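All protein chains of the complex are present and in place, except for one that has been dropped.
Per-chain numbering from 1; labels A, B and C assigned in written order.
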Amino acid sequence: MSITALTPRRGASPPSDPSGREPSPAAATRAVGLRAAFRSVRAHTGALAGPLSAEDQVIQSMPDASPTKWHRAHTTWFFEQFLLEPHVPGYRRFDERLAYLYNSYYVAAGPRHARPKRGLITRPDGATVAAYRAHVDAAVDALLADETALPPGIAGIVEIGLNHEQQHQELILTDILHAFSENPIAPAYDPEWRWRAAARAPGTLSIPEGIHTIGHQGDGFSYDNEGPAHRALVGPVAIARGLVTNGDWLAFMRDGGYANAALWLSDGFAAVQQEGWRAPGYWREQDGRWEVMTLGGLQPVDPAAPVCHVSYYEADAFARWAGRHLPAESEWEVGVRSGELADAFGVVWQWTRSAYAPYPGYRAADGALGEYNGKFMVNQMVLRGSSLATPPGHARTTYRNFFPPSARWQFTGVRLASFPS
Amino acid sequence: MSITALTPRRGASPPSDPSGREPSPAAATRAVGLRAAFRSVRAHTGALAGPLSAEDQVIQSMPDASPTKWHRAHTTWFFEQFLLEPHVPGYRRFDERLAYLYNSYYVAAGPRHARPKRGLITRPDGATVAAYRAHVDAAVDALLADETALPPGIAGIVEIGLNHEQQHQELILTDILHAFSENPIAPAYDPEWRWRAAARAPGTLSIPEGIHTIGHQGDGFSYDNEGPAHRALVGPVAIARGLVTNGDWLAFMRDGGYANAALWLSDGFAAVQQEGWRAPGYWREQDGRWEVMTLGGLQPVDPAAPVCHVSYYEADAFARWAGRHLPAESEWEVGVRSGELADAFGVVWQWTRSAYAPYPGYRAADGALGEYNGKFMVNQMVLRGSSLATPPGHARTTYRNFFPPSARWQFTGVRLASFPS
Amino acid sequence: MSITALTPRRGASPPSDPSGREPSPAAATRAVGLRAAFRSVRAHTGALAGPLSAEDQVIQSMPDASPTKWHRAHTTWFFEQFLLEPHVPGYRRFDERLAYLYNSYYVAAGPRHARPKRGLITRPDGATVAAYRAHVDAAVDALLADETALPPGIAGIVEIGLNHEQQHQELILTDILHAFSENPIAPAYDPEWRWRAAARAPGTLSIPEGIHTIGHQGDGFSYDNEGPAHRALVGPVAIARGLVTNGDWLAFMRDGGYANAALWLSDGFAAVQQEGWRAPGYWREQDGRWEVMTLGGLQPVDPAAPVCHVSYYEADAFARWAGRHLPAESEWEVGVRSGELADAFGVVWQWTRSAYAPYPGYRAADGALGEYNGKFMVNQMVLRGSSLATPPGHARTTYRNFFPPSARWQFTGVRLASFPS
Partner (left out) sequence: MSITALTPRRGASPPSDPSGREPSPAAATRAVGLRAAFRSVRAHTGALAGPLSAEDQVIQSMPDASPTKWHRAHTTWFFEQFLLEPHVPGYRRFDERLAYLYNSYYVAAGPRHARPKRGLITRPDGATVAAYRAHVDAAVDALLADETALPPGIAGIVEIGLNHEQQHQELILTDILHAFSENPIAPAYDPEWRWRAAARAPGTLSIPEGIHTIGHQGDGFSYDNEGPAHRALVGPVAIARGLVTNGDWLAFMRDGGYANAALWLSDGFAAVQQEGWRAPGYWREQDGRWEVMTLGGLQPVDPAAPVCHVSYYEADAFARWAGRHLPAESEWEVGVRSGELADAFGVVWQWTRSAYAPYPGYRAADGALGEYNGKFMVNQMVLRGSSLATPPGHARTTYRNFFPPSARWQFTGVRLASFPS
């Protein structure tokens, strides 16, 4: 996702989540306390980087991806820039030069290093970045020692910083998978890692026409693009309870799906031809059999597993081939609230047919932290749910992920829908 | 617009158009009879090409534009390919090679000449294309001599062909304006042509929340992307009665609008920097004063005229600067039906904040004629209304025009909206 | 060739050309008188444009080519700019705007229109350019009425202008052939035009080691890059008396020449792969037989005709395949002076293995006319001789043509050489 820093929105009444499938991240944060949450999230980043050498962590395999070391440093800079520097008197920056190197795109936070050149920063080295993390962690830890004495607004900034870091945790995995996929020896991030089969959930959920409230309500954390909550007419529509699988996709391929222009959006078929797509991302044909590059290295394609690493263009073409559609994001949200959809979270992000756009009445927050969410609201499609790479406690029914329709390096899959005829 | 050939949809009851501002094209067609309508539309194409020399008509100034000669031949080929060849026994094609040269992108109609090379076709020459038009006109005229004896389906194909040709009529004007704008001596298509001032229409129209039927109903002609008609929740929203003017835009420019990244979508600001935009399309600063290239040649910018040749990115940034939004296409449609909006048709197309997407339940028709509308439903934004270049009888309240958010060579302008806070 | 205007160099004694194969242009010019030469060259341009319609003359099929109308206007501008404007009191320019449109790259002569956009100038139209030519012709004709009364330097400028126009005469043919080759209906410039067979000239000419004077001497016209004449060690080398034919080239193709990387320069093989070369330029395979686009339209490849439209890369690879080399330009010049080489002039330009570089002691002349010859002396290879498209009286033994090693749209062929082992 295009990582953004957003304004928390709080309402009067805590919502109950009828799906029961996702933890309430804000509730979790509050339950354990802010300092414990901070320690936990920060430690998780360290754990994710654990299997990677200093060499693994320095490279950038394409402009849209970033080095692990950069993710580690940037998430740390975020706390230094927006929490410690303005709110902790006497705080001394670890190294002034890091503000330039590890700012991502916050124009209001000053000039920054060019994004496609993140992979050229061999120095400061990995050990220095570890020291930077420790330096900032200690300062934040001290600040959070007595949560009851926190000045107003501090908890909100920490909460944003933690959600921001969780987004980068997912990117650490997607980006290193891309980097390893470019290596002819196909390294494994975790040799034990395996895809699990999709849930068996036949049939569809029917949603009749009705007015629903879409978007985030209540006092839990959310990004500003999840609001304002607003009324929308949804349905009639039927949504598949289960995800499309590799087996389904192999049938599409055998039927010539990638060669049949009539199935594709015009821009999509142009991408097929220019990129030479003939299977999902990371798939490779070896002696007539399909293998796929995973976090566990190169593995045989499992027909029972959900298809992954498909672009919006492919998802849309597959749906047309199947005589179906992709769900709108509002349809997905209503469907998930019903608790009837399997694999809604924790497997693959699900492309919707909704272009990423502001909800009615949306207005970006002021200042650097709120500066930039709305700026990506064009030329991208919304994905809903979460993926196997999404960290614990980060998913949400109203969460709006978004990527350009050609993106394939995220853990992106397909759920189908259809309209009554 | 990406010119498409679509399936006419007919319903049971003719709708009444409350706005009273646009003619009903289908009604007009029926009133005068099919043959008269055919003659009228075909003659209009000839009239549009009248001021242009053979040299003017042969060039292509960018890949998205086409030569006038190409437009004249392609619209003729359309009748030959879809009407005469399959439905008139014994019809002899004027020249087999033209099918290859003047097919646009109908894959089902066979291979075709590469789009960016349309400007290299000096032969067949303009006179041959005129003979081609006469040959096809005569055959169609004979076919339509007795409308009461037409086989089923014929009238529908003619109607599509005429609507298709009307779309190219608009493109003849937008494309030659682009071509002339590339010529340092700034030729005038029509030296008498002048912009007229925008209508004086202060204030806004308020639309309360309500369920409305959006999309085309009734038995008049429409493109398939205008259906199916469906229910949608619209409002509350307030829509400006009048259009944004050049004077408004000059205020935006004086306020540094083109230099202030905070006002822009990220992709939009990238376009500003890459393309060097600092004013609307075709504007040129001469000795501190702004001039604009028009169909009448280079003329001073008139502050009272509606702003034109702005991209979606610019329209969106301007709205943000003004503390407003662009209307959604459904909001626009409901607003126009109220009859309260000025300059809705015949001045400039109006960008909406709606991404171009299928209406719920949309399914493309079968065969070459219906093959391709849905294929453009990504990476484009919807425009509503019509422009000064839209031919008489072609506009419609439910008409959905669409272009990429960076396009500026069409006659595109801005109407603002706002939400109650 | 990159058309340049250069300074004439005159020496003390007129050289005799031992080859007897090329006319002496300067001598010819003098024999008939300057005004007659002017009339003759100018009329030849008109004759070359004769078969072309106004539409044919306006387009530009690639950045390296120019429209016929542009060639006609630019060569006229040259006389206006460098002869009439500075040297004829009271001369009135035909139209000030043409100086901008039809300057090519003479920085000292002021700003100019972007080269790749020459094909967008539909106005001024072809008739206006004809009037421009007549206007300038009349003024020059009047100036040259009494050659004995010409101020010093005038004859030299006229001579340059005529040589300059002759270069553009060759380009009119090469550029329109390229434009027509892009048209699927393959128009013929002259339906009667046919390739003639190569001269039968078996065997090689052996040149022993010796010091020769290379470059232009004497009082005839030459470009400044042909001097200074200088001494060079040439030989031992053997040069083929005849040209490589299409039949030879077909053998190279049958032997897999285009697929064998070992035969190619690294940059050359990259061009093969990027451009998809598998035969000379303008060759097309139809049902297993080779045809070639010519000035006479599409014709069967004649094995007895000299190969044409090959790049330096191809010429070099062919030579390697044949176990031979390309001659150095000094070797070619010495060989031609011997009178033993067939088809040295008037068939195809012959690639040499010499990079285009200044002769020792070369120094560009001052001012706009001499400003620019040396500026092309990098990244190009020298060709010697002349082609079927070179106008009468323009060829010269010391003439140095030059093009980038990838260029194929000129009439370029191959003569081989070998070294004693």
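What we mean here is this: a contact is a pair of C-beta atoms (placed from the backbone, for glycine too) under 8 Å apart; a residue touches a chain by one contact, two chains touch by 3 or more.
Predicted model, so just to flag it, every value in this text is computed and none were measured.
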Given the contact rule set out at the top, which of the displayed chains would the hidden chain touch in the full complex? A, C
Looking at the full complex, which residue from A:119, A:242 or A:327 touches the chain that isn't shown here? A:119
For the chain that got dropped from the picture, name the residues of chain A it touches. 53-59, 61, 97, 100-101, 113, 117, 119-126, 179, 182-185, 187
Please give every residue of chain C in contact with the chain that is not shown. 107, 209, 211, 231-233, 237, 261-262, 264-269, 312-313, 316, 325, 328, 353-355, 357-358, 360-361, 371-372, 374-379, 381, 405, 419, 421
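The working rule: only the chains that are shown with their structure count from here on.
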Considering only chains that satisfy the touch condition with chain A, which of them also satisfy it with chain B? none
Determine the centre-to-centre distance between chain A and chain B, using the mean Cα coordinates as centres, and give it in whole Å. 38
So the centre of each chain is just the mean of its C-alpha atoms; given that, what is the distance between chain B and chain C in Å? 47
Note: chain C sits from chain A at a C-alpha centroid distance in Å of 60
Give me the residues of chain B that touch two or more other chains. none
